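Rest of the complex left out; these chains stay put.
Per-chain residue numbering starts at 1, and chain names A and B are given in the order in which the chains are listed.
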Amino acid sequence: MTLLKAAIIGGGNIADNNHIPALIQLTEQVKLVAVCSRDLTKARALADKHDIAHAFDSTSEMYHQCTPDLVIICTPNNLHYPQTMEALNHNCHVFCEKPPAISAQNARDMSTLAAQKGLTLAYNFQLRQTSEWSLLTRCQSDGLLGNIYHIKAHFLRRRGIPGWGYFTDKGMQGGGALMDLGVHVLDLALCALGYPAPDQVIGNTYDFIGKTGGKGLMGAWNPEAFGVEDAAMAYLTFPNKASIMLSASFALNTQVDKDRNLEIFGSKGGVKLFPFSLHTELAGELADVQFPYLEEVDIQLKNTSAFLDACQGKPSNVCTAEQGAILQEIVERIYQSAEK
Amino acid sequence: MTLLKAAIIGGGNIADNNHIPALIQLTEQVKLVAVCSRDLTKARALADKHDIAHAFDSTSEMYHQCTPDLVIICTPNNLHYPQTMEALNHNCHVFCEKPPAISAQNARDMSTLAAQKGLTLAYNFQLRQTSEWSLLTRCQSDGLLGNIYHIKAHFLRRRGIPGWGYFTDKGMQGGGALMDLGVHVLDLALCALGYPAPDQVIGNTYDFIGKTGGKGLMGAWNPEAFGVEDAAMAYLTFPNKASIMLSASFALNTQVDKDRNLEIFGSKGGVKLFPFSLHTELAGELADVQFPYLEEVDIQLKNTSAFLDACQGKPSNVCTAEQGAILQEIVERIYQSAEK
């Protein structure tokens, strides 16, 4: 099999620590040939560090010189749309960081173009690759959960406003805790329900702590430049009457430092995801099931591999362009509801 | 001071175990002179057991013979409205069990008549009298919480569908887990916000487990006669952008047997109610505060006492007729939303 030729766009931490190491391990499927950053020095440094042939500060030159089969996009959120469209127009498959975009319309357009071009566009929601999520799907398909009708999903930090990057810049990121954290657990909740579009979406966003300032646990942030929500709450209902309660925060006066979890309630069994426990009836009694030997897995490696499988037409559980558009529309409806 | 003359309407457990013992202890304020039940034998047995002068199976005869100053109503939910109206028309103060009624209109009418008559109508939400709630209000007034903007309130049972009484009869109770359990924590959440009317209400109700049957932890129930919701989920937003997430269940595939709690998030501090913990910043650091010596109190005794204070025009934190009407309307809007 010929190797897929890959280029990476974006020279930050997530390229350096997540995507490049994953690509480098998948030597039987892909060869990373170029790294692109607005800052050529940064691009060169990454290329040197990881032994990548080319470094660019212009994507068009990169496409011209390297003609990659696929690109990985790990730039600020507001660049996901233009860079994905450019890549698709260069006939590249695209593996784009989450969230898909900063507007629902952008995400729909990205999905439409990928479909027209017959290319794979996927988003990097890597929690899908945890052992816990894999077990959840097996419990579901083995009938241990019955009909899933309610999900509580949350990704809460107590004082976890990032003190670096653009996380508090509304223009570049499109939002705060919901855009950065909430989308991860929302994606899983939607998967559990079969990724339907909701019929009703209601929500609120807050910025009391972010704008006031306080003790930071992920570096210090500047309350005066804080332009996004520090917490978002939402409720979604679906045509089949299922519902999702969603909570996300960068900052909230809660006990736990970092709390990311889903509770999934079905007619036969319920699951708390981290650590995984199943609550059901067995042999006529109420039973709590623990699975103490779940493996730790490299979720980025597995998700990149799933993307490559998708590019090659193989079955894959990576987040598709269509799913990304559904999710982005929900995010937008939450923000709209919060504005009312 | 002359004693208030009281009659109790309803001869079930809640009269026997909660209201009568409370009234009997408050000998300096009230004298319980009559007990009324559709079943005269039951009424007589209660009167004998607690040394009450009169027993009736007719409220009109009771009013005629005893002319009470106040009545306690602890009958099935669908009787709250007619019996309260009758009592007010007999110029009695009324202490009515929760929920106020089975429709919002009824609750509004009850409130209106009480106001017209200048009488006290109050509802028995006795969790307001816990040490935890008392401490919450002091934290609030001492400014430890700042502006409260989000509350998660839940009252969940795993398999706690009552195997006795009328709890699964829609006609008599008007609903299930929301009417019986959810209203308790909803009342507290509304108190924390100042009892505003919400601008948006959305919710869902479910009956998968109730209708299927299973292991019961509060007696066995009959799935074929199960006519109410076994779980209700809702989201409320308020004019000041505050929000409440509400969850109530008789049956849910969750880990915990019984889980009743509120998490109250304010701009300066957050509180988890049971056991009470405060999460805030102190001396420039994130601080978790425990209060290990809260007293256990007899919450029914304190709530009955609060009702009597209200009757006498004293300050009281009992649930008022106006608050009851607001709460009942929210319940109705949740059921309506769930029907859509």
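Operating definition for what follows: contacts are C-beta pairs under 8 Å (C-beta built on N, C-alpha and C of every residue); 3 or more make two chains touch, one makes a residue touch a chain.
Computed from a predicted structure; not experimentally measured.
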Task: Assembly size in copies, with 2 chains present - done: 6
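Please note the rule applied: only the chains that are shown with their structure count from here on.
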Task: Whole-Å gap separating chain A and chain B, where each centre is the average of the chain's CA atoms - done: 42
Task: Complex contact set, residues of chain A against chain B - done: 146-147, 149-150, 152, 158-159, 200, 202, 204, 206, 208-209, 212, 214-215, 217, 231, 233-235, 237, 241-243, 245, 247, 252-255, 263, 265-270, 272, 277, 279-281, 284-286, 288, 338
